[in-house]
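A single protein chain has been omitted; all remaining protein chains appear in their positions.
Now for subunit A:
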Amino acid sequence: MNSTSTQFVPSRRMGLCEPMPQVGMWNDYKENNCLHTSLPVLEVDTRFDNQSEDTSHGTVGPSNKYDQEDSKPVDKVMRRLAQNREAARKCRLRKKAYVQQLENSKLRLMQLEQELERARHQGSYIGGGLDTGQLGYSGTTNPGIATFEMEYGHWVEEQNKKIADLRNALYSDIGDVELGMFVDGGMRHYFDLFAMKATAARADVFYLMSGTWKTSAEHFLSWIGGFRPSELLKVLMPHLEPLTEQRRLELSNLRQSCQQAEDALSQGLEKLHQILSETVADGQLGEGNYLPQISAAMEKLEDMVRFVGQADYLRQETLLQISRNLTTRQTARGLLALGEYFQRLRALSSLWASRPRGSA
């Protein structure tokens, strides 16, 4: 909107929808006060000049009203009408802009509330996975992933409770049978997670592999979407002592078997990487027609789901095998150590995320 719009314009075509009480009023006023027309003219004009915003830019300046008397009342009328229309138009535009802004803010607020809910569900630990910037992830457009994010948040909360309960149980006087129940519950909770991940992998395996649902430290140390079984054994071993020589040997063999299985899966995944690249790059690059390559590549992507599944299956079997070789109390200690290990990783991620920036 510029000041030129306040110039005198022919009113007929513009003013059809405008109510025009002022015209009649003006005419009546004029007719009834013909001896004092100069005075009302001055007053009215001043008032209108103050009300319309930018007539002071002077295209139809105040100086005019001192010159005019009865001779050109129509001009003044037209001018005032134009200014009125302009003011009304600007007012409507401002109102429209304001409403639009309100609507946008409302949408933004709803979005933020949703993200906050999700973040809250992500865990009761400080920060949780927020440091990995997952608030902005478009997982909300995939219902399977949105479900997984929510369920995983609950899983972590539940996990923290289970660890606390297990700790209390271990340091209390309860018998092996009762302790065994805590152990079983703890193991099953991990298996629940593997089942959740299997469902999520079918929804979006890339999301699962990207690790955005985990905290940053956990993701850094992960292997094919979760913990590395051989590494797990290394963490647990000291906490399972005292061990007989035979048990120690068994666990050492288990660790070696895990390592071999991990290497095999890793190499399989590398081969998939290579094949996928070859499939996508197949044929003539540059002709703009690549539907056959993309279709072929889609099949390869399905293999990713199998690998994630095998990795979780390896984790499950390792956990089961560990418990088979140990007493209830040893397994309980092992589970506690494992649980707290991941708690520490999550805490590390939070601390890292909240460290003061800009320090040398």
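In this text, a residue touches a chain if its C-beta (ideal position, glycine included) is under 8 Å from a C-beta of that chain, and two chains touch if they have at least 3 such contacts; residues count from 1.
In this text, contacts and distances are computed from a predicted model.
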item: Protein that the absent chain corresponds to, by UniProt name, given "Glutaredoxin-C8", "Ubiquinone biosynthesis protein COQ4 homolog, mitochondrial", "4-hydroxy-3-methoxy-5-polyprenylbenzoate decarboxylase" or "glutathione transferase"; value: "Glutaredoxin-C8"
item: Residue among A:78, A:261 or A:297 that touches the chain left out of view; value: A:261
item: Contact with the hidden chain (one of A:187, A:275 or A:348); value: A:275
item: Residue, one of A:157, A:317 or A:340, that touches the chain absent here; value: A:317
item: Positions on subunit A contacted by the hidden chain, ascending; value: 250, 253-254, 257-258, 260-261, 263-265, 267-269, 271-272, 275, 303, 306-307, 310, 313-314, 317-318, 321, 324
